[in-house]
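Scroll down for the structure; my scribbles are underneath it.
Only a single protein chain was left out; the remaining protein chains are all shown in position.
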Amino acid sequence: MKYRFGVLTILAVGMAAFVAPVSAHHSFAAEFDGSKAIRLVGKLTKVDWSNPHTYFYLDVKDDRGKVVNWACEGGGPGALSRRGLAKGDLKLGDTIVVDGYRAKDGSNLVDARRVTLPDGRSIYGGTPGDGGPGDNGQ
Amino acid sequence: MSVSLFQFCQWLNDTTFSTALRESTLMFPIVESVHTLAITLVVGTVAMVDLRLLGFVLRKEPVSKVAGQILPLTWIGFAVMLISGLMLFAAEAAKCYHNPAFRLKLILLVLVGLNPLIFHFTIFKSVDRWDEVPRTPGRARLAAVLSLSLWSGIIVAGRAIAYFN
Partner (left out) sequence: MSLLHLFHWYDHTTLAAAMRKSTWAFAVVEMIHLIGLALLGGVVLIVNLRLLGVVFRGRAADRIARELWPFLAASVAVLTVTGVLMVSEETVKCYYNTAFRLKMLLFLPALFLSIGIHRRLAGAGAQPDSGTAAKLAACASLALWLGVGVAGRVIGYL
């Protein structure tokens, strides 16, 4: 039937065109580089404790001594609290260590895999044994 | 004093309810999952009616009977979608305001509502004459194709919201 193919083709093309220019934020492999692990140590400046993803921001000194603000993307509040990290555990000004994967576009954004708090407690967001940054193995 | 749409969205975003939902450990995932799975109740059922109009399924059943049997399920699904959708919107109202995918989804929702309205008040009025014929009128089939396309577009736009956050 004439209409059907036409309309469905438009839909398919529209769908691809709509999605293509967006650097697919929200699928791990498209946004983050699985081969670029990094460790950040810095002072916590902001916490965005919300669904579907939490974000926390660190002031990190780069090798030239300049302070740069980095964004760290974590799982949702549910996933984090199940792993033992509650909203109140992150206090602004604390020095936090984040192990994660860098964003592909080179921006100051990481997919946080392990977060280590000032009291030494650390929370791993990956699966033990998956070889991610901060993975202590099975 | 006029309140801009954005100010309303920001206000809604900051209410105790919205904030609690946005920061929740369990509620947000549950509401989001209900919203996604209810796609079956709304789009899945409507698709069956559309497929009947296109002559693919339930061919021996009168069109009016197919619509009468299935659309109540669709309405139930729509109620679930609306409630869960409003909750999700409230939780992220400020972000949604700027989100092009969300805006597109709303436009498509209006269109997908207009389509059956027009269908109902035009070609469907004469359904007695084509209720059981082997090939439904062109306008009925057009409405079915538009319905399937618009609902698919709504699913796509809905999923794309996360990509523009």
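Read from first to last, the chains carry the letters A and B; within each, the first residue is number 1.
Please note the rule applied: contacts are C-beta pairs under 8 Å (C-beta built on N, C-alpha and C of every residue); 3 or more make two chains touch, one makes a residue touch a chain.
In this text, all values refer to a predicted model and were calculated from it rather than measured experimentally.
Chemist: Given the contact rule set out at the top, which of the displayed chains would the hidden chain touch in the full complex?
Modeler: Per the contact definition above, the missing chain touches A, B.
Chemist: Among B:L12, B:L53, B:V112 or B:V156, single out the residue that touches the unshown chain.
Modeler: From the options B:L12, B:L53, B:V112 or B:V156, the contact with the absent chain belongs to B:V156.
Chemist: Considering the whole complex, which of B:M27, B:I70, B:A94 or B:L111 touches the chain not shown?
Modeler: From the options B:M27, B:I70, B:A94 or B:L111, the contact with the absent chain belongs to B:I70.
Chemist: Of the residues B:Q10, B:T36 or B:S64, I need the one that contacts the missing chain.
Modeler: Only one listed residue reaches the unshown chain, and that is B:T36.
Chemist: Under the stated touch rule, tell me which residues of chain A contact the chain that is not displayed.
Modeler: So the residues of chain A touching the missing chain come out as 15-16, 19-20, 22-24, 26-30, 34, 75-76, 78-79, 126-127, 129-131.
Chemist: List the chain B residues touching the unshown chain?
Modeler: 29, 32-33, 36-37, 39-41, 43-48, 51, 56-61, 65, 69-70, 73, 151-152, 155-156, 159-160, 163
Here is the rule we go by: only the chains that are shown with their structure count from here on.
Chemist: Could you list, by residue number, the parts of chain A that touch chain B in their complex?
Modeler: It is residues 1, 3-4, 7-8, 10-11, 14-15, 18-19, 22, 24-26, 49-52, 76-78, 81-82, 87 of chain A that touch chain B.
Chemist: Once bound in the complex, which stretches of chain B touch chain A?
Modeler: 21-26, 28-29, 32, 54, 91, 101, 104, 141-142, 145-146, 148-149, 152-153, 156-157, 160, 162-165
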